[in-house]
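Please see the structure below; I have some questions.
Every protein chain except one is present and positioned as in the full complex.
Right after this comes chain A.
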Amino acid sequence: MLLLAFDTATPAVTVALRGDEGVLAEHTEVDARRHGELLAPGIEKVLAAAGCSRTDLTGVAVGVGPGPFTGLRVGLMTARALGDALDIPVHGVCTLDIVAAAVAADGAFAVATDARRREVYWAAYDVTGRREGEPAVDRPAEVADRLTGLGVAGQGSRLYPEQFPRALDPELPSAAVLAELTARLLREDPERLLPPEPLYLRRPDAVEPGARKAVTQA
């Protein structure tokens, strides 16, 4: 296998390549405003570092969020187009699960990432690392009330230390972890892989206009 993995649902643009024996190359840059510029060159870099050609790829794994929409779409559009042009399957993984897969905790924990507007995307995980329920978007204080003192991985714990005093590593997702997780799921539990559909969790901000305001004073 030659699996290309990337995630753009957080400030990190992280790309990795995994062969049969494990991860061959990883490239990560953190810049919340330049996902669209960094991803394609990042893909070229990991291919070059591993000495592989794009035509050798056998699959794509992509983080499907939740995450800020603009960056998230860069990853999903890239994954879908690569899958289409190379005629290879595209597998989706929840971005919170990628962070969770790298957590070394000896009990239950949670992952919270930055949803902006003073909210976090979050999910709780049991002692085996399996997610409990669907990811959600809420205010940090509301999430803290529900988590009752659990350690929290992800950038949410760095942004809101008062609500999440027990910060766990990692802060950001890694595409190498995504590649390993996807390879394991393909082997053991392919049903848990997701289609490459974005987890927005929020509706677009748009308000239907009311009655038109007169330009003249009545």
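Just so it is clear, contacts are C-beta pairs under 8 Å (C-beta built on N, C-alpha and C of every residue); 3 or more make two chains touch, one makes a residue touch a chain; residues count from 1.
Throughout what follows, contacts and distances are computed from a predicted model.
Taking the options "tRNA N6-adenosine threonylcarbamoyltransferase", "Cytochrome c oxidase subunit 2", "NADH-quinone oxidoreductase subunit J" or "Peptidoglycan glycosyltransferase MrdB" in turn, only "tRNA N6-adenosine threonylcarbamoyltransferase" matches the UniProt protein name of the chain that is not displayed. Considering A:Gly19, A:Gly36 or A:Pro89, the position touching the chain not shown turns out to be A:Gly36 (whole complex).
The chain not shown here is touched by just one of A:Leu24, A:Ala61 or A:Leu76, and that residue is A:Leu76. Contacts to the hidden chain, counted on chain A, fall at residues 34-41, 43-44, 54, 69-70, 73-74, 76-82, 84-86, 198, 200, 204-209, 212, 214-216, 218.
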